[in-house]
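Can you read through this structure? Questions will come right after.
Missing here: one protein chain of the complex. Every other protein chain is in place.
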Amino acid sequence: MRYSALSVFLNGLKGNKSWQPAWRDPQPKPHYDVIIVGGGGHGLATAYYLAKEFGSTNVAVLEKGYIGSGNVGRNTTIIRSNYLLPGNNPFYELSMKLWEGLEQDFNFNAMVSQRGVLNLFHSDAQRDAYTRRGNAMRLHGVDADLLDRSQVKAMLPFLDYDNSRFPIQGGLIQRRGGTVRHDAVAWGYARGADSRGVDIIQNCEVTGIRRENGRVTGVETSRGFIGCDRLALAAAGNSSRVAAMAEMRLPIESHVLQAFVSEAIKPFIDGVVTFGAGHFYVSQSDKGGLVFGGDIDGYNSYAQRGNLATVEHVVEAGKAMIPALSRLRVLRSWGGIMDMSMDGSPIIDRTHIDNLYLNAGWCYGGFKATPASGFCFAHLIAKGTPQQTASAFRLDRFARGYMLDEKGQGAQPNLH
Amino acid sequence: MTSYRLPTGGLVDRTAPLSFTFDGKALSGLAGDSLASALLANGVRLVGRSFKYHRPRGILTAGASEPNALVTVGTGGRSEPNSRATMQELYAGLVATSQNRWPSLDLDIGALNGLLWPFLGAGFYYKTFMWPGALWEKLYEPFIRKAAGLGRATYESDPDQYEKQWAHCDLLVVGAGPAGLSAALAAGRAGARVIVADEQAHAGGALLSETATIGGASAPCFAAAMVAELQSLPNVQLLTRATVFGWYDDMVFGAVERVQKHVAAPQAHRPMERLWRIVARRALLATGAEERPLVFGGNDTPGVMMAGAARTYLNRYGIAAGRKAAIFTTNDSGYALARDLEAAGVELAAIVDSRRQRPSDYRGKARLISGAIVTDARGGKSLSSIRVSHDGRTEDISVDLLAMSGGFNPVINLACHRGGRPVWSDAQGAFLAPESLAGLALAGAANAVTGIAACLADGAEAGARLAAELGFAAAPDSTPSVEDDIIAAPTAPLWSVPGSKVKAFVDFQNDVHVKDLGLAVREGYGHVELAKRYTTMGMATDQGKLSNVNAIGLLAQVRGVSPGEVGTTTFRPFYTPVSFAALAGAHHGRHFQPVRKSPMHDWAKARGATFVETGLWYRPAWFPQPGETHWRTSVDREVRNVRANVGLCDMSTLGKIEICGSDAAAFLDRVYCNPFLKLPVGKARYGLMLREDGMVYDDGTTSRIAEDRFFMTTTTAYAAGVMNHLEFCSQALWPELDMRLASATDQWAQLAVAGPKARAVLSQIVDDDISDAAFPFLAAGEVSLCGSALRGRLFRISFSGELAYELAVPAGFGPAIADAIMAAGEAHGICAYGAEALAVLRIEKGHVTHNEINGTVVPSDLGLGRMVSAKKPDFIGRAMLAREGLQAPGRAQLVGVVPLDKADAFRSGAHILAAGAETTLENDQGYITSSCFSPHVGSSIGLALVRNGAARHGEEIVIWNGLRGEITRGRLCAPVFVDPEGGRLHG
Partner (left out) sequence: MASLITCPHCGARPKEEFTVKSAALPRPSADAGEAVWFDHVYLRDNPRGAYEEYWHHTSGCRRWLVVSRNTATHEVADARDASEARP
């Protein structure tokens, strides 16, 4: 059933009793052309684009819990393409372009909202770093503007300009950046993939990868063995554990990143703002809650919960940036598990096993990448060659010395 | 408006009236009231509007779970939106304002949404507002955003102070109701250090609302006696107005104490709130149970209230929440209210009991309708009647208060904060805490125990048991006898009632009703987490305290499975919302981060320096002289003066590390990529430190003071990181080396004296011979100063490229020595120079800083490839440096950049394009890492990292700063603009 204002109206007249399931609940078939492990944003997007762009519909997405139960359902919903390096920027800009047409494409309102992403800077060195970044964006045709202090003040008069430890000098804004209703991304892709024939199989945990003669033949799951011609891993957060089933060790550590939402208030902040003098970024959801976050807790973790010290650290930075947050209340905190890679950039590549494909290492930037990640991973699976904008995301780049290190922090994941 | 306050009863102080306002209207309450009770006493029923449909809402509860009665309390910088009226203590002059309504609470345009409800079902917005695409941001979303949210936040600053405190105890008891108090007593009497925290203003919990007699005393009196004994025990600390909001790893609990939220005039020397981090060896949750609402049509009408809440308003606050009441219950707790209402003389029209079985011990006069349900409540803004269905008939009963009880959910939130999942109990008809929680136990109603006597006993037993686990000899006291204790045994849950004509709400604040959940299941969102996200149930400010279990029950019904199979959503901090202020404490404004000041700070300040933040440091940026109005004038003068005469610059912020021991040289040889083993005593050497991945980490000079003693300097920015790194190397990698490290950054004031006249100036200060022969370039050692008045360390090193020295003296002597140098230098035209001039001087010389050492460069990228030792068997970074990509052609390399036209300025962050190349990212050749105006060259100059830069000196390029609209033609050159031969350093 196509979604539209008319369908909402007609169904409303009939008491909303005729709506169909957004996706089926199929039994797994014995064999698929492609199995995607992980029913998160990236896995579902991969299935969607496989079916829609590459005509591959004999595809299953296996999800151990419910779809969207990983990081697509627990992030701070920000989209942007303000990347620095030539290996990254075109990929994220592809993602942004896909976001811009996504809802009409998959007929689901994911509330892609381009209200702007503003990065504040507080020193000459930060200004220069953002100038470098903004120019890299401009060179690729991505929108970027440098704002001075008075322009920032006109836009966000309630930041701390007068009493702050690190006075705000200005900011770099990408006006096309913004937020997206995160859960809806998973649902929209799931519905779009399902309607094209993809089987989305929830409560199906992969427990083993069966191989014969150096090729993957299928996966052992909590619902039995399922065969496949090609196996694609999109299980960020747990990539190392899944890869271990094929005796692979990855340049990845799993870390917990906390995020927060405040009580709902009337419109307060329009776009996304990031603090330059501490780890804090914030936007306001369409429901009114301030959605915010900071840095990762810093230690390896598979528990989707963090530490109070980090909570305090994030909130301190928040109040330092916006004193008026003081008497608002934080409603809820949660944690997601990040694939923190060794250079802060992701991996979309083939592996040493010919028909095993890997999509991993998204650090805390995976949400904004969802459309391009799915598109490029589908391209790789369908054609066997990397999509051009994702061609730097190679697994062997660490061994060969071609890291994509935006922050320049090197092989210590908790610093990226 | 007549008062709903009863003539007698309650724990309020009838001699202490307090005036307050609600939506501008002057009202009066009593000391001891909550804002909610005071509103009820004044007959205010309509208190708020719901989120989506703007339905009129009243007061539903008497506690922390309140979803409806949210108001903005206070004004100006102290205004707090979304405050629960049920948790706000009344004080004189309190200003409360209703929310989410326009133009007024009574007449709210937003309520028109309610008419559209058939089209605004769960998730309707995912299905529409998509065409035309451009209208989402321009029309639909602004409209939705405007409608969203509850209260309005102030943009004013908060005038109050906040603080944080750690506490340690043997036993933390959360909740000071009957179970918590008796547990605390049992453990406290045994000598355990106990902290009891309760969110209410007064300890006692349910006992404060209870009419039973305990040990011959009234329940509140009995509670007061227990509290008095607890307060007499030195090992027990009782925190009231303190909500434990989270259970974190290692038995750390977060709590927030509302120290002054209840006072009319907060005292400036006390915090408004205090954040506690409580480390407990054991914890006991005595958090009680939450009464479940019943889900029937119009159950959100003001006047429909939880039965327990109605009883609290009656017994604790002396208020009849209505003139004519009915009770709708599934269990015996409704009868406790019935008894108390009748005793207070409130008319009770009916008790609607969903059970067929008549409770044998009800002796009141009210009409008891068994096997009956309320299908609908009516009245709009104030309840006027209910429709009761029983035995196939319906009848309407006019009432203005309906008290409901659907059974109880133990409050187990904290028990689930560390990953444990609640367990469904068919016997209890409720979710119970996860089993086998290390260090944490539950008692009383939180443990699904019912009845006062049983809760007292359960608490005492738990307190004694936990104390005994920690080695305290404790035995629970015998429990006092309790009279008139109505024990509400668990009954089968009633998830929804059939036959409702209008919307039956599950989540009150977010307006999720029964049909929304059915729709969610029908559309494939039946998993409890998906249903939550699709319908928004449980996502309001109350986090589903009242609604979640009902929603789970309804999902279970629709799906045809047990509630246990549906499972719960995840309980996460915060139990109730916590202010940003409390979590931030004192760390905001100027106190967001500490300030570091060089020992020369005041000296520089006295000389009129303009300071700049550099990490935590403040450094002098330049020293404006009279008549200089532009920073460049000052900086250019300082630079010229250093090149022409001499200047003094504070270098104290550089990291300084003392390294000593017989293996100190061997250690340095391993942490630097260049050799240090054979550095002679009395010599300094520039060192380059790599990371294990081969990238340059930091640089600096290290001097050998003695055979077994070195003095290392690091960059200011990486001082702490390098110290940590060296400690790692010495402790974790090579503990067998005989050496020790100590940070000496704050121990030394270090002054650079640079310029052709540096020796002439310094030789007046230094007693030793510092002639070029005696103290050549890169000499280092201890010297005597000012006629043996002081000893310092002198290094002949130069960041400026001039004849230069750095003199280190014990920190406290820095200003005096600087004064002496300035006096000695006066005749030579000495000036103080700041960080900006220092930067110009080093860019002119092509010396790198962390602008160039950006974490992605290897030594050869910086032209320092020859420093990397080919002979040393091992050093940090050696192995990975050999990778193909780190040596491949095409890497970015350090170059200098000048404009073709000297009048053209350019800036750091501009990119480099080949002349004539299209402006695309593919054509990007690199970027300007550092730039300045060079008085020596007479134009902008820059350092840049450019692809194959070392081989491109002389090439014409474009300096592209499209971000600022500055496109400049330039030329690549060697990265040194002054004295390329280095002659000035020597001599």
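Here are some notes:
Going by the order they are written in, the chains are A and B; count residues from 1 in each one.
Please note the rule applied: a residue touches a chain if its C-beta (ideal position, glycine included) is under 8 Å from a C-beta of that chain, and two chains touch if they have at least 3 such contacts.
For clarity, every value in this text was computed on a predicted model and none was experimentally measured.
Checked against the hidden chain, the listed residues B:258, B:292 or B:878 yield one contact partner: B:878. Per the touch definition above, the residue from A:11, A:301 or A:373 contacting the chain not shown is A:301.
By the touch criterion stated above, the residues of chain A touching the omitted chain are 238, 240-241, 244, 249-254, 297-303, 307-309, 313, 342, 398-399, 411-414. Residue positions on chain B in contact with the hidden chain: 166, 248-252, 277, 279, 419, 692-693, 724, 727-728, 731-733, 735, 873-874, 878-880, 882-883, in rising order.
Note that in this section only the chains that are shown with their structure count from here on.
Against chain A, the residues of chain B that register as touching in their complex are 51, 74, 77-82, 118-119, 121, 124-131, 133, 136-137, 141, 144-146, 148-158, 164, 246, 248-249, 252, 254, 275, 277, 417-419, 515, 519, 522-525, 527, 529-530, 533-534, 536, 539-541, 543, 570, 572-574, 577-581, 583-585, 587-593, 595, 612-614, 691-695, 851, 854-856, 880, 883-888, 907-911, 919-924, 927, 960-964. Residues 3-5, 7-9, 12-13, 15-17, 19-23, 25, 66-69, 73, 86, 89-90, 101, 103-104, 107-115, 122-125, 127-136, 138-140, 144-146, 157-158, 160, 163-167, 181, 183-184, 187-188, 202, 262-268, 277-278, 284-288, 303-305, 307-308, 311-312, 315-320, 323-334, 397, 399-403, 405, 407-411 of chain A touch chain B in their complex.
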